[in-house]
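One protein chain is absent from this view; the other protein chains keep their places.
Here the chain labels run A and B in written order, and each chain numbers its own residues starting at 1.
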Amino acid sequence: MEDADFSNEFCRFIQQAIPSVEAAEILLFLQKSPDRAWSLKDIIEGLRASITISEADGAKWVELLQSRGLVTLGQDRRALYRPASPDLEESARGLARAYAQRPVTLIRMIYALRDTKIQSFADAFRIRKN
Amino acid sequence: MIAFLSGALTLAFILGAVFFLRFWRRTRDRLFLAFSLAFLLLALNQVLAFALDVYREPHSFIYWLRVIGFMLILLAIMDKNLSARRGPVKPGQ
Partner (left out) sequence: MDILNLVLYAMAVLTSVACMALLFRGYAQTGVRLLLWSALCFVGLSINNVLLFFDVIVFPTEVDLRPFRLIAALGGMLFLLYGFIWESE
């Protein structure tokens, strides 16, 4: 996967919709079985091998994914992978590719993008910008 | 009134310090650690100045807490500019 795949749109997607590795894991988990609606407990259980997520955190990420149009929540609070637009679908597939091929770069990027505003605070104190 | 303002300001400094600490943990940028400590010192200065009823601050050791606090900030700025350090991995790099 080339660096070109980390395009500006992809970075914008990550910055908007994927603020943590947990959120990425949850989305990719749901993406693997797109016809099945999962309860929060099942998601956490299903991810237990790769990552530990508390119920509170899990609920928070699922709600965030829903608000970004990647996931729908049914009446029974079960989550279903449903990107709201072809662009979101494409970005979500890009996320899966990045996770499979360049996981370390992806993770560093997620956190770097999350911290851009804070980092701008620190960078403001550089008197001469390079 | 002074008591209220003094207490509120102390708490605000402490909260600020806690946030700076959180930012340091996230970015590992030393500047945030320095700011966190500086704001903690400002909080301590505020508490002691009120508790010991000292408002002519320079005539008291409490004043030094404030001075060290601002010196820390100054040192952090100097450190940021004198050690050319790269930021975190940015997209496109």
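In the analysis below, a residue touches a chain if its C-beta (ideal position, glycine included) is under 8 Å from a C-beta of that chain, and two chains touch if they have at least 3 such contacts.
Since the model is a prediction, treat every value here as computed from it, not as a measurement.
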Left-out chain, listing which of the shown chains it touches | A, B
Where the unshown chain meets chain A, residue by residue | 19, 114-118, 120-121, 123-125, 127
With the missing chain put back, which residues of chain B would touch it? List them for me.
-> 1-2, 5-6, 8-9, 12-13, 15-16, 19, 23, 55-58, 66-67, 70-71, 73-74, 77
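Keep this in mind: only the chains that are shown with their structure count from here on.
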Just curious, how far off is chain B from chain A if you go by their C-alpha centres, in Å?
-> 34
In their shared complex, at which residues does chain B touch chain A?
-> 23, 26-27, 29, 31-32, 76-77, 80-81, 84, 87-92
Taking the complex as given, what residues does chain A use to touch chain B?
-> 3, 6, 8, 11, 105, 108-109, 111-115, 118-119, 121-123, 125-128, 130
